[in-house]
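One structure, as structure tokens, below. Some questions next.
With one protein chain withheld, the remaining protein chains of the complex are depicted in position.
Letters A and B name the chains as they come in the text, with residue numbers starting at 1 for each one.
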Amino acid sequence: MAERLSNREGIRGMINPTRYGILRVAYWLQRLSGLGLLAYLIGHIYETSTILNGKTAWANMLSLTETPGGHIVLVIVIGMCVFHTGNGIRVMISEGGKGVGKPGQPEYPYRASSLNSKQRLCIWVSIALAALAMMYGAGVLFGN
Amino acid sequence: MRESIIMKIHYGTALAAVALVAVHILMRMSQKFSDSLSYQNVLANYHFLPYALMLEVILVLLSVHGFNGLRVILLELKQGATYEKAINYGSLAAMAVLIAYGSRTILMAGMGTS
Partner (left out) sequence: MATVTVPEEKKIDESPAAPAEPKPTTITLRISRVNPSENAEAKFEEFKVPVQKWTTVLETILHVKEKLDHSVAVRYSCRQASCGSCGMKINGKPRLACYTKISELESNVVTVEPMNNFQIIRDLAVNFEQLFSTHKKMKPFIINEESEVQPGTKEFIQTPQDLEKFLQFSYCIKCGLCNSACPTMATDKSFVGPQGLAQAYRYTADNRDKGKEDRLKIVDQSHGIWRCHFAGSCSNVCPKGVDPAMAIQLLRGYLLGFRK
């Protein structure tokens, strides 16, 4: 009851990337890619540990991961990695107070200078780089 | 530990990991991708001490960064003293387990016990 009355949007509101512009989309993608990369890291560490069980165990693991499905997962991981890096660097620089504009007298219609074109460009560049890296990765993986 | 120190570690591990993971990926790209994953080739990587050390550093950096990121997300999802304590210590424990498990692979493969 108390939780309902607090009227918090909850997880559904937090993960909703619409309504508030590209920075909110970037926030959502950053979280999603971060969780995906952590899952991959855990999987990758388990995957590589099979080398301790000998050549056959390693070959068995490769037969699972070196498949079209495994390659698609890897291509997605490449995309997440590049976007998380690019956007992460943007966020890091911004969180230091750089690139968010200068305080001044707000003028109607009050466009926030922290949501400036540089920020938006960096996000689009991160997305574009992720797409390029995915295409290159797909070429390498499926070209073999 | 103050939150600002934790977050400085978060940023530092991210920047260092970006540089080292790039080297790690470039090593895979220095030859045909499927060849780079051959049993002998991967073992040779572990036997090459500088590379094995770099893998260990990447393991520590990414575990710290990844589990701190997860801690942040979980802290924002739910609040309460017991829950927050569990998340803080749980993330540290998960970090330690993942580092220990990965280090075991690097150490044993590097020493040729496989």
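Basically, contacts are C-beta pairs under 8 Å (C-beta built on N, C-alpha and C of every residue); 3 or more make two chains touch, one makes a residue touch a chain.
These numbers were taken from a predicted model, which means no experiment stands behind them.
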Please identify which residue in A:52, A:73, A:115 or A:129 touches the non-displayed chain. A:115
Per the whole complex, from B:7, B:20 or B:37 the residue touching the absent chain is B:7
Against the hidden chain, chain B presents residues 2-4, 6-8, 72, 75-79, 84
In terms of residues, what is the contact footprint of the unshown chain on chain A? 1, 5-11, 13-14, 19-21, 23-24, 26-27, 30, 91, 94-98, 100-101, 103-108, 110-115, 119
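In the analysis below, only the chains that are shown with their structure count from here on.
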Enumerate the contact residues on chain A facing chain B in the complex. 11, 14, 31, 34-35, 37-38, 41-42, 45-46, 48-49, 51-55, 58-59, 62, 66, 81, 85, 88-89, 92, 140-141, 144
Show which residues of chain B lie in contact with chain A when the two form their complex. 11, 14-15, 18, 21, 29, 32-34, 37, 39, 42-43, 46, 59, 62-63, 66-67, 69-70, 73, 76-77, 98, 101-102, 104-105, 108-109, 113-114
